[in-house]
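Selected chains from the complex are presented in situ; the others are not included.
As written, the chain order gives the labels A and B, with residue 1 at the start of each chain.
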Amino acid sequence: MQTDRMKALTDGVLAIVLTILVLGFEVPEHDFSQAGLLAFLAQLAEPFIAYVVTFGIVSAYWIQHAAIFHYVTAGDRWFFWINLLFLLPVTMLPFLTNLRATYHDEHLVTVLYAATNVLCGLLLLALWRHGSRRQLARRVSAEVDRSMRGRILFGVALNIVGAGAAWIDTHLSSAVFIALPLLYLSHRVVDSQWRDGGSELAE
Amino acid sequence: MQTDRMKALTDGVLAIVLTILVLGFEVPEHDFSQAGLLAFLAQLAEPFIAYVVTFGIVSAYWIQHAAIFHYVTAGDRWFFWINLLFLLPVTMLPFLTNLRATYHDEHLVTVLYAATNVLCGLLLLALWRHGSRRQLARRVSAEVDRSMRGRILFGVALNIVGAGAAWIDTHLSSAVFIALPLLYLSHRVVDSQWRDGGSELAE
């Protein structure tokens, strides 16, 4: 089965997740004074941190998903269902982000958040392993396979570290979580899909 | 008329339905204690069950829709309108899921939910029958037709059973409903579209 619709559904879900994160920012009552506005904006610091962290993590998932589907151009029934299962914890993230914003001191909430992201990572890994094993369209080199798995497992490990950091300070957890997209952004090794893309530039 | 836009609209609607299910999870007041947080998380059990059930069912619809449009590559005016009619009860599901989460003891709510899903199933069946009869692009074998219809009608039957189970226990209904995606996932017979897809792997 062609992967076009799976890509379209996933892009849709991730686009909505990225955009509704902000629905957790509630505009306060109309009769606030200017002092009230400043107090309100100061209170937004915690929701804003929680929102930027999730925005970064979901962006990294999207990049990872695009990289997987760059190599895997068709899938069987299991591949489609693993993708749908991956979307399940992803759709939990806007709620968990709001919960983190409100309960920014509770490490339990941060652990729940990290556990959900560990699940996302493991399902992405399953998607890659199942998809790359079966796919026939392009040979996946051992190097690509190793770097793809390493990158996903790195994200999983980072979430476990972030969950542990919550016992010290939940803001430290946020700092660990945000490292995920930053490292994705700077990571050199897994660039083969971009290079492949480069050779297709002339379409 | 080409089916591209119908696929895009349906992917969009289903992606939004999957993602806004979680908007029913409301974050409680800020001044909660840790004990209050634990109580709140315990209360989330019912919304969580309702959300997972609907996520599974809508995922199954999406798989089914993708399978139908795998065979039906063009449609007339009726085909487009049947698709739009199918989306109408689908967009009711987030509201009905919230209602189930809140009124998890009321079998009336479960019956409403099941009835909406029966309607979704019957409209999917109409979509397949109308689309496959007219479609010229690929011959649909009798085997494909039988298994496609069987799979859709099986979902309809399961929803009727689930509605009946509500008189015993509404959680039993949830167990019956969730069987739909699980059986889709494991079902062997209707795999022809994946095999067809397999032959197109090299694009």
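Just a few scattered comments:
To be clear about the criterion, a residue touches a chain if its C-beta (ideal position, glycine included) is under 8 Å from a C-beta of that chain, and two chains touch if they have at least 3 such contacts.
All values derive from a computational prediction rather than experimental measurement.
Of the identical protein chains in this complex, 2 are displayed in place, while the full assembly in this structure file contains 4 copies of the same sequence.
By definition in this document, only the chains that are shown with their structure count from here on.
Remark: rotation between chain A and chain B after Cα superposition is 90° (nearest 5).
In this assembly, the C-alpha centroid of chain A lies 25 Å from the C-alpha centroid of chain B. The touching residues of chain A, when paired with chain B in their complex, are 1-2, 5, 8-9, 12-13, 15-17, 20, 23-24, 73-78, 80-81, 84, 87-88, 91-92, 94-95, 98-99, 102-103, 106, 108-109, 112, 135-137.
Of all residues in chain B, only 7-8, 11-12, 14-16, 18-23, 25, 27-28, 30, 32, 34, 37-38, 41, 52, 55, 59, 62-63, 66-67, 69-70, 185, 191, 193-194, 196-198, 200-203 touch chain A in the complex they form.
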